[in-house]
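Chains shown are a subset, placed as in the full complex.
Chain lettering (A and B) follows the sequence in which the chains are written, and residue indices restart at 1 in each chain.
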């Protein structure tokens, strides 16, 4: 499996496993452990979490499985996030959905994540959403403390636009090493509004959430989705892909920005679609053919 | 009264008094002097002007009052602006509303402001609006000359977006020290388009004009305004505010960007609402509750 160097001392597997629906998969701890081991065997060593996934339950589910075989920890990179507060029976003190990037919340959230994940350190902590109430100096204090304490090795953001990234970066003594953003052939906003440009300018490889557009490409009856499916199927035939999800992954993987798709499935055969896409070769013309159908217009 | 350090040698009172309607208040010079003294007693030492306010009459009205007690000058900071030309019987040479950021206009405008305000120096001069016809090298020449002559101590801008701010700043040997922008719970554009991020990135405290949205929150029959009033009233009860304008000020004052609301009233009881808001404590949840109603949707 191809790897992406994020810093001198940290690399990710090009395909990342996402755990946001782990609880929904109704797996036993042993089954989760098997999934983790299957991923590792396939070369997927990077696992993407957030405190809030599964209504605050997914990190612990993963940690319980990891506890069955703690020596696996050193073979993987764990990403988690903080900064969103959900109204949840698991957080009765929350009365409204809000963002919280206060020093106290960031540190408390990381401590909870460490406990849930049953690990001593997080490889990369992301601020989950840009917080309009952010005090960047306090975020910097929290990050610095967590780094010194060895609880978090590196920091990044998620869903940040250019002005938000540049602003937070200006308060930190170390670089934000990734931006996890929504990227797919069906959801082009971050290609169009300068966010992918920002990643290239900052030399950071973006993590792509919803690389299959949450499945809506497959199910939608909208003209745009239907046309996209037709084009993806045509190109699947041309490049020897067995299904259009492989083409969707290949569309991201072939982009020069070193995009790392997050695959959020509990089934290895689904995960293997993304891995197979690493071997598919999409030509520039095919890339633009998909783009054109997705934009519903020719390029200028 | 809390103060905000803008530079090593300049601070503003957190609440700023705005004079854009001074002429409408129909006050005698003595009444204006009393208003000034009441503000100073309350800790409001920063007064916000523009050449054009009151159809080019407000600066002089203020200056005439100040002339009754010129020793007050050293107890206050005066902000004024230039760069808009209004069609006005007081400027018969203007044939069309336009911007003018030429060296000649900036210097002439400052000289006129100094004469109107009956003072030797302006603490901060702002370019009132981004001028699409701006020659930034000429603005820099004007600023430098005014600084050397001691007529203006510091410079800033108003209503500038990120690209406009970065562009003008790149021509100056000294920092722009503030950006006066429209900010209120009812008018979120500058929160949403990166302008508040810019202020935080540049370490400049923004001055907020129309912190009560020009009163439209109070009077509008739109669903959004009505829902916002209901929420503001609820939160007023929760935090011990006597009226919703205090909550609106507190919403800005509690934001980490060090926002300085401009209060444009001739009545001390109205001004005191803003001062009382300094003692109100708005929780993060309450801040987001207001934001959510103002956005008419939950956060992402």
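Here, a residue touches a chain if its C-beta (ideal position, glycine included) is under 8 Å from a C-beta of that chain, and two chains touch if they have at least 3 such contacts.
Keep in mind it's a predicted model, so treat the numbers as computed, not measured.
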| item | value |
| --- | --- |
| Copy number across the full structure, from 2 displayed chains | 3 |
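Here, only the chains that are shown with their structure count from here on.
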| item | value |
| --- | --- |
| Superposing rotation of chain A relative to chain B, computed on C-alpha atoms, to nearest 5° | 120 |
| Computed distance of Cα centres, chain B from chain A, in Å | 42 |
| Chain B partner contacts - residues on chain A that touch it in the complex | 94-100, 102, 129, 132-138, 159, 161-164, 166-167, 170 |
| Complex contacts: residues of chain B adjacent to chain A | 162, 191-192, 194, 196-198, 200-201, 255-256, 284-285, 287-289, 291-292, 298-300 |
